[in-house]
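Structure, as structure tokens:
Left out: one protein chain. Kept in place: all the others.
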Amino acid sequence: MKKNSRFAGFYMGLIFFLMYLPIAVVIVFSFNESKLPVKFTGFSLKWYQELIHDRAMLEALVNSLILGVLSCLVSAVIGTLGAVGLSRIHWKSKGALEYISILPLMIPEIILGMVLMAFFYMLNLPFGMLTLLIGHTVFCVPYILMEVKARLAGMDPALEEAARDLGAGPFRAFWDITLPLIMPAVISGSLLAFAMSMDDVVISIFVNGPRLSTLPIKVYTQLKTGVTPEINALCTILLAATLIIFIVYSLITKKKK
Amino acid sequence: MKQYRNLIKPYLVWAFVVIVIPLILIALYAFTEDGNEVLTFSFTLENFRKFLEATYMSVIFKSFKLGILTTVICLGLGYPLAYIISKCPEKSQSLLILLVTIPEWINMLLRTYAWMNLLSDNGIINHLLGLLGISPVTMMYTDFSVVVGLVCNFMPFMIIPIHTSLSKMDKSFIEAAYDLGANKFQTFTKVIWKLSIPGVLNGIMMVFLLSISTFVIPKLLGGGQYMLIGNLIESQFISVGDWNFGSAISLILAVLILIFMSLMKKMDKDE
Partner (left out) sequence: MMNKLIELKNLTKNFDDQQVLRGINLDIYEKEFLTLLGPSGCGKTTTLRIIAGFEEPSDGEVLFNGIEISKLPPYKREVNTVFQKYALFPHLNVAENIGFGLNLKKVDKTVIAQKVERMLKMVGLEGFGKRDVTLLSGGQQQRVAIARALINEPKVLLLDEPLGALDAKIRKQMQVELKKIQQEVGITFIYVTHDQEEALSMSDTVVVMNNGEIQQIGSPTDIYNEPENRFVAGFIGESNIIEGTMIRDYLVAFDGFEFECVDKGFEDNEEIEVVLRPEDLDIVDPGQAKIRGIVRNITFKGVHYEILIETELRTYMVHTTDYAEVGREVGLKFGPEDIHVMCKMGSY
């Protein structure tokens, strides 16, 4: 028995080591003195300093933040309304609608990106922030919609009936009762959507404009051409930011239970 | 009740414009020819015929090969881990599952980039090998590096569903199996494995879909010339500019995925 559990522990450690190795490498070498990401020659913050002075990189960061906030706001509204609406209608086409609502998560990202690119081209939309925003809502809305829908499904329908019974019109019943109760799901879904938007490469590659660059796109192009350890520093910062979002997210979802 | 119906309208408009219309558009592209003008189209099956050429078939073949390989490795490595986690006390389980998911929250590019550092000819691993007196091994820009990247990126998608189905399994089933005289091995094959099959199928489906349609990982870890379906689609749209052919490939990929998924669903039902 003991031998078994020691082996299990070893195996678990090994897999986690493989999963976290790349992350550790990035963090460690972001503080490396040398330019070559092979040997750790000494602790230094110089890549962070260089990063701060890299105009193009900062611009990309700002773009990503704007895009992330906008797409999660827009998606939160559309997704929440969609989830509430879907839970109330009893149309024959409801099944098809629900299928469409998760379609963007089933279709490979590359197809989505390409589909959107062709579509925007046909509409003659200038590729830039607007197309990026629309593109990002495609995968942000389903996340929010699913979270809110799950929350609504767990909600006692009698709660809203009770509100109407006590004198609330449909709008007040929604505003006073339903909305506060689904709010945790809206927020956690939006955080997820924000993280996804900040992270997205594939769809952004297809729908971004020639002059506009988001952070992941910037990183992607650098990775293809030539890398400076600055990227390690950037990635470490992003990692810290993602972890913060993740912690907030799990705190919210935990509270919900 | 009626007032709520209006709530859904913005969503309906959005879904129609951003999902339905573009998908129809792609189907249209796939069956037409002559550049990227929508108004002057003539129907053709040329795009699909072109796909049957040996060069493209080999890309499909390679994509499936790597997809299946990645899925099998993820299952082989992931199932034991999910099983071990499900055996842990409840409190540490949620922490361990958190540890499995955290890497997914970190940008895929970043993790891929780290593997570039580790695997390249004068990268960390070769450097360490050199210290041991072993001559450098070429790992970067091979099938090996691509599969390593895919496995590391998609492993959580295998572990999580398997763990879910293992952990929600009623413990009394296992006790009942012991009680009825099954030994540990029989209990695993006859009860635990059987009951975890829905999770396994779910994991297989996710990992396979992700690995067959990816293009960033093969491009970075396999090099510019490395071609999988994803890269083929991307190149048709971004560099070659043959949107009709690109659409046809996407359509074929989508159909293959649908077939694969319905096969998986059928297996799930049969179990």
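Points to keep in mind about this one:
Going in written order, the chains are labelled A and B, and every chain counts its residues from 1.
As a working rule, contacts are C-beta pairs under 8 Å (C-beta built on N, C-alpha and C of every residue); 3 or more make two chains touch, one makes a residue touch a chain.
This is a predicted model, so every value here is computed, not measured.
Remark: the absent chain touches shown chains A in the intact complex. Within the complete assembly, A:Pro180 is the residue of A:Gly95, A:Pro180 or A:Pro210 that touches the hidden chain.
When the omitted chain is restored, the residue from A:Ala24, A:Leu45, A:Leu58 or A:Ala162 that touches it is A:Ala162. Residues of chain A that touch the chain left out of the display are 156, 158-159, 161-169, 172, 176-177, 180-181.
The rule is short, and it goes like this: only the chains that are shown with their structure count from here on.
A straight line joining the Cα centres of chain A and chain B is 18 Å long. For chain B in complex with chain A, the touching residues are 1, 3-5, 7-12, 14-15, 18-23, 25-26, 29, 36, 38, 77, 80-81, 84-85, 87, 96, 98-100, 102-103, 105-118, 122-124, 127, 152, 155-156, 209-210, 212-216, 219-220, 224, 230, 233-234, 237-238, 243, 246-247, 250, 253-254, 257, 261. Listing the residues of chain A that touch chain B in their complex gives 8, 11-12, 15-16, 18-23, 25-26, 29, 36-39, 77-79, 81-82, 84-86, 88-89, 97, 100-101, 103-104, 106-111, 114-119, 121-122, 134, 137-138, 141, 145, 170-171, 174, 195, 199, 201-202, 205-206, 216, 219-220, 223-224, 227, 231, 235, 238-239, 242-243, 245-246, 250.
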